[in-house]
Structures are given as structure tokens and as C-alpha cells.
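Only one protein chain is missing from this complex, and each of the others stays in its spot.
Order of writing sets the chain letters: A and B. Residues in each chain are counted from 1.
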Amino acid sequence: MVKRHPVRKAILWGCITTISLAIMIAVGSRELAHFDAALVAYTFATLFATFGITYRYTMWLQRPPTAMYWKRGWQMFFKPQRLLTNMRNLFTRTSSDFAANRFIWKRGKLRWLAHWFIMWGCIVAVAITFPLVFGWLHFASVPGSLDSYRAYLFGFALFDFPVDSIFAFLMFHGLVWSSFAVIFGVMLAMWRRMRDHGAASVQQFVEDILPLILLFAISVTGVMLTASYTWMRGYAFDFIAILHAITVIFTLLYMPFGKFFHIFQRPAQLGATFYKDAGATSEQAHCRRCGEAYSSRMHVEDLISVQKQLGFRYEVAGEVEHYQWICPPCRRAMFVLAQTKQWQGNFGDQMFSSMHEQPAAPRFGNPVISEGPLGHEDQANLHF
Amino acid sequence: MPEAQYEFFIDPSRCIGCQSCVQACSECDTHKGQAMIHLEFVNRHYSTQTAPVVCMHCDSPTCAEVCPADAIKKTPDGVVQTARKPRCIACNNCVLACPFGVPKMNSGAELMMKCDMCYDRTSIGKAPMCASVCPSGALYYGTREQIEAQRPRSMPINQFQFGQQTISTKVHMMVPRTAQPEHIDVLSAMHDHTSGHDIFLMMHDE
Partner (left out) sequence: MAQLPRSELEMIAVFGPHLAHAQGQRLEAGVEPDRLVKTHCCFCGQQCGIQLKVKDNTVIGFEPWYDFPFNQGMLCPKGVKRYLQGAHPDRLLTALERDPASSGGFRPIGYDAAIQRVAGEIGRIQAQYGNSAFGILSGASLTTEKTYLMGKFARMCLKTPYIDYNGRLCMVSAGAANKKSFGIDRAANAWDDMLHTDVIWISGANVAECAPITTSYVWRARENGAKIIVVDPRITPIARTCDLYLPIKPGRDIALFNGILHLMIKHDWLDHEFINNHTVGFEAVAEHVADWTPKRTAEVTGIAEKGIQQAAEWWGTAKTSFMTHARGIEHHTHGVQNVLGAISLVLASGRIGRPNCGYATITGQANGQGGREHGQKCDQLPGWRDLANPEHRQHIANIWDMPVEEMPQPGVDAYEIFRKIETGEIKGLLSLCFNPKVSLPDSDYVSAMLDKLEFYTSIDFFLNDSARHADIVLPGSLQEEDEGTVTQAEGRVIKINQAIECPGEARQDWRIIQDIAQALGRSKGFTFDGPRAIFEELRRASKGGVADYSGISYEKIEAQNGVFWPCPSDDHPGTPRLFEPNSWNPVAKGAGPFYFPDGKARFNVAPYTPPAEDVDAEYPLMLTTGRVISHFLSGTQTRRIGPLVDQYAEPRIELHPQLAMRLNIQEGDWVTAQTRRGEITLRAQVVRTIRPDTIFVPYHWAGQKSINRLTIAAQDPISKIPEYKVCAVRLIKASQAPAYASQLEPQQ
């Protein structure tokens, strides 16, 4: 029933997460006792972003291919006989792909460096600011001691620390350090985008440049705030604070729509890998033209069902049943041979055909990886 | 919009398998060092026939439709791009679904990559690398007037049939003018190995 009302479902989920967050804020800040009223604009922007992101995420999950992966990803993950391996893989993949961005390293060293700094800068900043804004985290002087602070999380006292300690300095300036990381990363990314001819041809302002500008603006205004109260006796502090708030709030509102949404989409990569792991050890699909294995049977069948849901009609009369049962190399060969047939009789060549002998799959002309398949999966794509 | 007049035409029957396209493809700035074009021997045992396959840039790309991550985008001028890097989750759906067998999967980079008609070049009015160098004219980039003048025996079509599905594409394929087919039925080649001369046909029996 909900399936037929994707928008309604998305609104519903949006409301659930947004209200949940609101309740968390109320509870976590002890009925707003520790809530800083000056930050209320930030809070509302966050609540809006939460709604927007959940809405879009829910809509996204309802697209046939995404729904299929969502379902299959969890199924494969929780398969009892695979669970242990999956847990281990989850840990290694989280650390290598998410913490270290190994796959971005493979896409380009400069791209990796930029992304890694931006990502960790943002993670640190978010980890500091959101709990503060929501009133989940706050600091207070230790009663009876002038040179110690006490940290509270959700209103519970955590620990005390001296005001003039290095720890305190690092902690209270955490946003400065994260700003530096983001600024460095953004500058690298901008430099790459201005220089790389390939990137220049495909990039779009709203999708690729605006996010960098926003991150840069947030970081610079944030650092300026610190500079203003540390060295300039609060010169233009209010103005900068408003500027900073504008940039942050704009970014929060932009989150569900633009490039930053990939932060929420990206974890689907894990689902895809668990699906592929399971596929690799399960029954293979064999091409109905050349007979060679080219993918997992599960993947082919799932794709057939997804294509049907999307309205494609790749059904084929006869033993092939569905075009999806033909491997990619044979598709390329048939595509070309179908043209060859059109030209029969015009030139001197003839078709070598046989109803009995299975045609061989075509072979890549250039037998070396660097110019051929791009990795182990592509080898199946090319029957390498 | 002068560049809109330029179109991509392929005629695999002309291909000589020289691999200039493969070598030049890896010189393209959007995927430097890696060739996106496919060039395969259809069945070298029988003949030297080779199959050059570039992205056909479908009007309604199956690869983009089956992408769970919304990563495959078409530009306003109809060019289907390599997966957007932040989004692609390397699920391989597009590789398996493309009716022409075009996308490649770069496993290490967790990224689908494909022919983007040398977007760094075509978007500023230059011809794509493969069609620039192709010595046989199997890959050609030019205006419709040019191709019609140069190839009086051929006509371009862009409708391809896969079972019940018709796919129309931005890239055109050359077929005989005398045949005037409405579309090319790809499955018609299900039982064909390759084409060429049979050497025995013209050999003197001793």
C-alpha cells in the first residue's frame, strides 16, 4: 500500500526522523536547560536538513534498482553462514574505504588527498558542533575550583580538566584545526578542478564548485571568529558570527539536494560489496550465446526483475528468454555482426554461421591490462 | 550551436582492428591512461574481423535507469557520462545491463567508467580521439552532410532492437542505403561466428 505512495512514505519517514531528533534535543539538553538560545537558527536548519535528507533517502530507496540492492544487501549481510565473514569484511572495508578512502586513492592521489582532508575536517567539526548546538555537550566550571572545567554529555558529568592544559587548548580549538584541514582540502580540490582538463569538461557549478565554496566559507568565517576574539578584541565579531551562521545554515539547507547527499548514499557501497561477495560464491550465469560464465545468476535474475519494473522489454522469444542472459562481450559481437549481416552481398565476405556450434565470445584485441580490463570484475566483462 | 551539427557515426564493417582508437582513447583527458573503447576480435580463428564499440549514448540509457545510486547522468547535449565519482557504488548493474556492452568496471577505484565521447574535446568543438585517428573511417565524427557526401552507399540509422525492446541512440550506425532497414535487430546475429572470406573458396585444387 505504502509502495503505491512513495511520496507519502517519504514524508512519513521524514517526519519520524525529524521529530525523533527534536525529542533527542529536548531530552539531551535536559529540557533545553543547556540549550544555547543563540544557536536556535542552527537547530532549526538542522531539523530541516534532517527532514530533507530523510525524505530524499526514502524516495531514493524506493527506486527499483535501489530497493533491490537495499533488500539484497541486508539479506546477504545477515545470511547466517556469511555473517561472520561479513562482520570481518565490514570492519576492514569501513577502515580502508571510509577511514582511509583507499578507493579514492586508486582514482587519483591528488583527489584522495583533497577528499581525505575535507572529510576528516568535516567529521571532526560535526562531532564537535552538533552536540554543542543541541545542548548534548556542555562545559561548566567545577564548583569550588576556578581553574578546572567539567564536561557534561546529555547532562551527565563526564570528567574534569584544568583550564590551561594542553588538552583544553586542543579541545577548545578543535574547530580551528578542522577548519585548517577543510581549507587545505578545498584548495587542493579547487586547484585540481581548475587545472584538470577532464574535470573541467564535466564539472557543474552547483554540483561541484558550490559545495567547495560553501565549505571554504564556513571554515574561513569560523576561523575569523576565533581570530576576532583571540587577537582583535572581538572586532566585528557579531558581523562575522552572522556571516558564519548564514554559510552554515545555507549548507545545511543545501545538504539534501546537492553533492553532500553522497555522504548518506555512499554507505550503500557496503551493501553492494556484500551482494557481490555472495554472488561470487553462488551459482554463475552462463551466457546463452557463448556459454561462458559472466556474473552471478542472482544478479542477472535481479536485474531482469528490476528492468521489468522500470518498464524495459528486453524479453526475447525462444531459448534466450531475456537479453540479460547474453554476456556483455557477446552483446558487442552481436551488435557488430547484426550490422555485418545488413551488408551481406555488397562486398566479398560471407558469414560464418552455425546453428549447432556455439559461437566463441570475442576476445579483446589488446591483451594487456593497462589498456584493457580495468580490474578483476572487468575481466569477466571482457572474458579476459 | 555549431557543434550540435557534428555527430558520431560508426561503421564496424570498415574496421581493420588496428587499435589506433584504443591507443588514442587512453590519451583522452577525461580518463587519461585508460582506454574506454572496446575493440575485440569477433572470432580470430575464422577471420580478422574486429568489433569497435563506443558508447552509443542512448536517448533513454538503460545503464542510468538501473543505477541504484543515480550516478549516471546525461548531459543536455545527450552524452551519457561516466558514473559520477561521489555516487558510484561499483555495483556492476550498468555493466551487466547495457545492451551494447559498453561500461567498464574499475574495481580498485570502485567506479564504473565508460566512453563519454571525449567530453573534454566534443564539449569544446573538437572531434573525439578515436574518431580523429581511426584510419578506416569505422569511427567518424562529422556532419550529416559530410557523411552523406562521402558515403553514397551508406545511410545512418540509430534504432536497435533487442527482443521486444527498441533503443534509439545519439550515435549512428552505417547500413546500406539499398536495404533501408528501420532498425538493426541485434539478436539476429545469435548464431553467427564472424564474417570474412573462406580461403578455400578461391584456392586451386591440387
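Some notes on this structure:
The rule we apply is simple: contacts are C-beta pairs under 8 Å (C-beta built on N, C-alpha and C of every residue); 3 or more make two chains touch, one makes a residue touch a chain.
Computed from a prediction, not measured in an experiment: that's the story for all the values here.
Contacts of the undisplayed chain with visible chains (whole complex): A, B.
The missing chain, though absent from the display, is touched by one residue of B:Thr122, B:Gln165 or B:Ser195; that residue is B:Ser195.
Of the residues in subunit B, those that touch the hidden partner chain are 13-20, 22-24, 26-27, 29-30, 32-33, 44-50, 120, 127, 132-137, 150-154, 195-199, 201-206. Take subunit A: the residues that touch the chain left off the picture are 192, 195-199, 347-349, 365-368, 370-371.
Here is the rule we go by: only the chains that are shown with their structure count from here on.
Chain centres here are Cα averages; for subunit A and subunit B they lie 30 Å apart.
Put simply, subunit A touches subunit B in their complex at residues 60, 63, 65-66, 68-69, 97, 103-104, 106-107, 111, 196-198, 200-202, 259, 262, 265-266, 268-269, 271-273, 275-276, 289, 294-295, 299-300, 303, 306-307, 310, 312-317, 320, 322-324, 327-344, 346-355, 357, 359-360, 362-366, 370-378, 381-382. Within the complex, the subunit B residues that touch subunit A are 11-13, 17, 19, 22-23, 26, 28-35, 38-47, 49-53, 62, 65-70, 75, 81-82, 85-87, 89-93, 95-101, 104-111, 113, 116, 119-121, 123-124, 153, 160, 162-165, 173-176, 178-179, 181, 184-198.
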